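Here the complex is missing a single protein chain, while all its other protein chains stay put.
Take a look at chain A:
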Amino acid sequence: MDKYLDVRFERVEKALASLIDSIAKYNPSEKLAEDLATADKELARGLKELERHQNNYARIQQLRDETAALDAQTKEIIGTLWTMRKEVRNTQTTSYSSTAPKYQFDTADLLRYARRISRNTLPPPGVTNGIEPAAAAASPPAPAEAAPASPARGGTLTPSASFNNGPAAAPTPSANGANEPPSQATVSSSATELPVHLKPMVNLHDGAVFFPWPGEDKIRSGALASYQALSDRGVDPRGYDPEEEEARRAEEERAKKEAEEAARMEREEAERRMREERERMARDRERARQEAERRGSVAVGGGVAPPKSQFTFLDGLDDDDDD
């Protein structure tokens, strides 16, 4: 490029020099002037070339930079891909083999099952175990402060209240500071809400924590615990069914009671019979005595003959043979 321009500059210089010489020699020739003009035009063209050349060069540089940047980016991407592949390969996963047997189930079953486990997989609304809803993602120090401070506060984050607390809590990083502005805002906004210091007392879920597993009290009141209690009492629980035992014992008691009842009835019957017997005998004796009296009176006054139907044992004492 430089040589290209140098040639042109030299032509211009030479033409100019010769023109000046000819003018100095008082021999102005048009031809020399025209030469100068042409040389000047050539120079102009050469400069334009130079400009184009420089533009192209700049463009080439720019493109080179771009390719370099893109190359670097590609290398970086490949690097991250490789590390990620390594990580993914090494994580423990449960493999679902496609050759495992497939089981049929229908949506009704699925819904029933979902209803049964939903109590143990999702916390009831308002119970958050002290985990802040929006601030947890926004500011890492906030959950760290909030976690010890708010097993008491977490319960009051009902969905409506958390909507107030969320946008308010995100800009204020301190957990204590977040309490004041939203509470004041809510108190001033609606006069029908409870004052803040009373809200926890009405909330049934206040301070509740949710565990996705059975708690110790549930385990202790379960079947295994009663099995342990039985074996501690010395009863071998194998084959032992307390309900059957209960039923059998109740049966026995009932049978015993019935037997007692029957015995008592028997006894009463017997007593009654004996009483009747005795009464009859007493009555008979009474009658016999009256009979005797009457007979005596018959012997004295020849009274009424004893009615024939009465059979008295004293007939044998009838002394008819006193002549």
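Following the convention adopted for this analysis, contacts are C-beta pairs under 8 Å (C-beta built on N, C-alpha and C of every residue); 3 or more make two chains touch, one makes a residue touch a chain; residues count from 1.
Note that contacts and distances are computed from a predicted model.
When the unshown chain is looked up in UniProt, the name that turns up among "Mediator of RNA polymerase II transcription subunit 31", "superoxide dismutase", "F-box protein GID2" or "GATB amidotransferase" is "Mediator of RNA polymerase II transcription subunit 31". Residue-wise, the contact with the chain that is not shown comes from A:224, picked out of A:1, A:204 or A:224.
Interface note: of A:5, A:209 or A:292, the residue touching the hidden chain in the full complex is A:209.
Summary of contacts with the chain left out: across A:247, A:282 or A:298, the touching residue is A:247.
Listed by residue number, the positions of chain A touching the unshown chain are 94, 103, 105, 109, 113, 116-117, 119-123, 127-129, 131, 133, 137, 209-216, 219, 222-224, 226-227, 230-231, 235, 237-244, 247, 250.
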